[in-house]
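Apart from one protein chain that is not included, each protein chain of the complex appears where it belongs.
Chains: A, B, C, D and E, in written order; residue numbering restarts at 1 for each.
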């Protein structure tokens, strides 16, 4: 059976001042290329999976750089060349009480011009096993929401497992629709979902009460979207911009599994920590389909390591992640 | 009489790979803030003039950085805070046979949203002596062409001397009008103009013959636009991306003055060399109104030094420029 | 009523090895320009206040850079151009148990040559509301102590509110006078004072007992200097070079207000943390004159954020500071 | 017909001090991954060709980095994972009269451990059209000379066009055989050869007289190796470490074609200039099989541009190279 | 009496990605030169001792750089020039849960070619008081084990005090002998030994029980090697890659002394922390021969400061170390 994984989403140029400097008065920017879904794909490729990223990029040196970066992670690419610009976001690393800060400059990007019919999903999904997307894409335009639906219908028909990250970013939903008007229609196709209790009403239009447990909420989600088999959430406590504690839950077959928590004392870069978790989750679900406890622990260990790695993409190998799961604390130099 | 100089134009974020790297695969970008007109203003401010820059910028850290940079050159600012993004251009330094390369990403910038009536020109021009603009602004939109006209009418009425740089960039004229449909109407208000023979038809709709001299062409320009008193052009010969020879002519009172040429053997950064020339010209016209030969030589020396200075803005002082005019060749360390 | 704030003090070139390197064997230095009083002014200007900095600098590129940096924070400048050198200090960032270290090289600077009569205080204070100085200036020479007195007398006569930071640096008091022989005469003119219990005898020649509370000490200070309306101190606990807990007290109208403390887990740069506090205090006293509790909390939040920002100057905006006061812990990325 | 190109050779880590510093006392090294044959492949891939690189690398992060870099140029990889180290070379950029300098540290690398039978050439060459190798590989060991022969026999049998660069490095031939004892046996399989008159005796054991022209020498080469259809050489004149003039000749069908020369005034990085030429040559021979003059000009233009690009690999696109062939001198900024 | 200290061991080039980047995809490496024994020597030289380092290096720019670095710490050098390469190790800094990682590439180095009879120990030890070596050297080859024995016999005969650090690195013992087959013969010559309970069987072939205390184990060691007068161990608790707690014990004259522990909250670079301890120990044993408690506290304070200093070598001065011993916590900037 095929093992190919398809991820679909926008690849952005991230511009970050070095050394915890602020964007204000910064004289240099470090350039990274990534995006929520491509980050998932790159991490899976580095773990040894066969991954294609589907996106749109401009026909210029920035678009070429973004593709080159994706190739460098051993992903393959299906790129629509169109439009005039790559989307940008400026990311200012926080420190201690100063929060990190994202300034988006992604309107009118090549990806934002995608429309139904432009992507040959049937050919892309041929021999593929898994399709991953996130809630950022339908947030950008009605056209992109339509492209997502188009992809989901075809992927479903072709029997792919489908995963989604709700990735709710309220400031991105600007085209007149709310997330919970669009997302439920798309989530119905999904087998695996990453989303927290807070997202229930915002993204799925399913109300919650304050005292609702993950079990209750996820039960409601599955009742409404019966295709959902696995639902997960990451947790973050005691956080400032330099340290926090992370945890995770996985709900599968009416049971909730909790990963043991990590207290991350020195964050290098938290962008992409959720994507690293998602990649770990997909990897676990494929490799250890009968072991949800190990799967959620692997996913959280992956996310934990991402906090120690600069850039959007988790460079940790499956061996590194497994070692952390198994108790390596980072305190011993590996020789 | 007042000496205040007003410059009007867009301020862009320039992103350049360091050390002559290409944009393709570059992992860092050096950030500069500048624009054709602001560069002129900053250079004049560093020479000791009282300068205000009029522009529009977003209300975010990029906009704040751009303003901070302008203030750091001892300019004052009149900024419309609107829109969501600062315009960007990527600049890849060339080397030897590899040309430098600009990739624009300036559509939908805060500046591009300016419309007539937004800027209080009367208050800005109060106590001002000089107004400088360039052909880049009317290239961007009909609205901006209208804003230019608005400014020019008021500046004329209030008695300011007006200078323009044609700055013809064919790829920017995208809104359905050609430069020579828009520019003649704006040039009629100008006293000082920077433009070459090639621009005659493209920008002024005045045909030239191949053998026409500067005298002939500039005579025609003045016949059509009798307010023009001084017309100048820079010249570039034997150029590759690392070295070239530069010259200049100034036409004034029916006479053509030629500056002695400079063979620039090692170019550090040629962006803004024309703006440095324009600043030198304005400075000369104000300080040495009766000495066109010295003026064009001062302007060319300013432009020459700009080639040796990184960034968009000429950091050379009036003393540095004068020393070069007077024969300092750069071969002796100043102690 | 006018809102202009005047700050007076030396601007130094700070040279710091990058990346926590030691000065010993460092091959590069990062350059910052600042000084205790200018730091206060720059922070106030970034919060939107109208600020002038009064200082002396040499007529060379270093002096020009220092002024340019001050302008870039939207301050205006009144600069005496004299002398041959800008004062320098080398600052080696500490880490964990290794303390930060300052090596001064500021003797014979342009600022150190200031004498009474050189500065036109009457013109500078025209339309000003507030004057800020610190104990560093009278520490440098009898001449500078005299200049302080001169400024304080004129500022008092012209009705400005006057604030001072005792900033007691024993190694700077080298000209034969002790701080407590000079400072009391100057403090009598002040309305607002930043100083701790330890400074009482050293700077004000007012003895304390070990068990004395802030209330007792500050009462004594006010008894001796009845013009003092607001007295504040910052507190630092459990400190190593990378983390500490900070607090603050404000004494006003016979009452002591305590700010809630911050445990700063990862310090980026603690230089200027006191100046950031002072700026927050002045801002609070001007904007919220009836709310001493909010004022001291705002000032401490400002100081807290400074610890996360490289360089001498607090780049946090009033919005950033208010968000921290109101409970933002830095743990959430702002998008 | 298939267009796939196979290149075979070692990929080295290059460590270069930045900014023209010397290796002596340098505190940082810039890392590049490349090798004579991989450089040819990467350049062809960037021009749009379908390229596989065949090599051996260690199973560690350095080996992974080298592969990632190759993938980033849109090449595919066939990598034998073995051994413990990647070969290294230190490269010190020269300047003016100071020559560039290479220090090899490549003994005992993963690649050096290759032996006959380890590489599945039949599968690699399936659907391939072209095979490229160079004289560096058989210089390293008898085993590697045998691997070359093995590959050449199979490639010949499978009908691939074969190109070789003599790449004579006397200091590498250390295992007891001279180049001209090994190379003639390998050259007999080649269709295309890059080599100069000086190489005739050293590499091919064919004696020359001092006055021999390219025509004479290449005629002799073809007489001895009748499969050779195209022989080329690059030329370098008036060279110091920062500037030189380059030329090239191509001998085909008993006729010598000369490319017009380039005077390169400012060299950024000359490593890989020959490989860039080779890539241009292969590209020309494939795309313009009937136009040897254009082919040698394209190849030389490619090599010329490489001198302006940092690293081992020519990042110029086919459009860039064609523009230079057609007279663009680099003196105009492309906007 | 002479105070000269001789250290013997390999000096490696360390290549580390900057800013906590991973080796994978790193584009720059920071270069340091050091080695376990040279690090001890350099630290002693910076404390004011007269130190010679004995080693072998290649006759190239890397060898020259390594020597220059040693000289820069005020050590003298006795260098055998031979071989073709300097040994390398890549060191990837860890962060939080991500462990640091060393990749060795030291086989076939100049040092590895040393054999008995090559070093003129009698002349080197003339006027020397102390000889220091470590277990890394005999791990590399039988020849190097023999060189160690040769040196130890001569040093013993000439009356030097001898110290050793067991420095057990299992991955280095590759030539067919286990550490505990080689080390006991060498340890018999030593007066001072750094080793932990875990090393007892691995290095000394002395079995331990799980509940054995330091007293029991060290008693056994001394029983077997009666020349041993001082035995020490460092301790590390609660460690991740960014923070840990360190302690130390010193056993002397049948008594165990414990240093007070340090909680290091922000590690800059932990490489060489054991060597810094060893240097502090030797310094203490020489300067304070009757004060074992102070000696172990000095040694641990030295090691603590090393964690805050980039590179392999402890740059802290004796004054810095003493200040930390005496309670300076790093929380106060030294002015």
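To be clear about the criterion, contacts are C-beta pairs under 8 Å (C-beta built on N, C-alpha and C of every residue); 3 or more make two chains touch, one makes a residue touch a chain.
Note that the structure is predicted; figures quoted are calculated from it, not measured.
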item: Visible contact partners (per top-of-document touch definition) of the missing chain; value: B, C, D, E
item: Residue among B:217, B:276 or B:305 that touches the chain left out of view; value: B:305
item: Residues from chain B at the interface with the omitted partner, ascending; value: 18-19, 72, 262, 264-268, 304-305, 307-310, 315-316, 320, 324, 328-335
item: Chain C residues that touch the omitted chain in the full complex; value: 15, 18, 22-31, 60-62, 64-65, 68, 84-85, 88, 90, 92, 101, 103, 105, 107-108
item: Touch residues of chain D, complete complex, unshown partner; value: 19-22, 24-25, 94-102, 104, 169, 171, 236, 238-244, 266, 270-271
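Throughout what follows, only the chains that are shown with their structure count from here on.
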item: For chain B and chain D, chains touching each; value: A
item: Between the pairs A-C and B-C, the one where more C-beta pairs touch; value: A-C
item: Euclidean distance of C-alpha centroids - chain D vs chain E, Å; value: 45
item: Residues of chain D touching at least two other chains; value: 18, 27, 68, 72
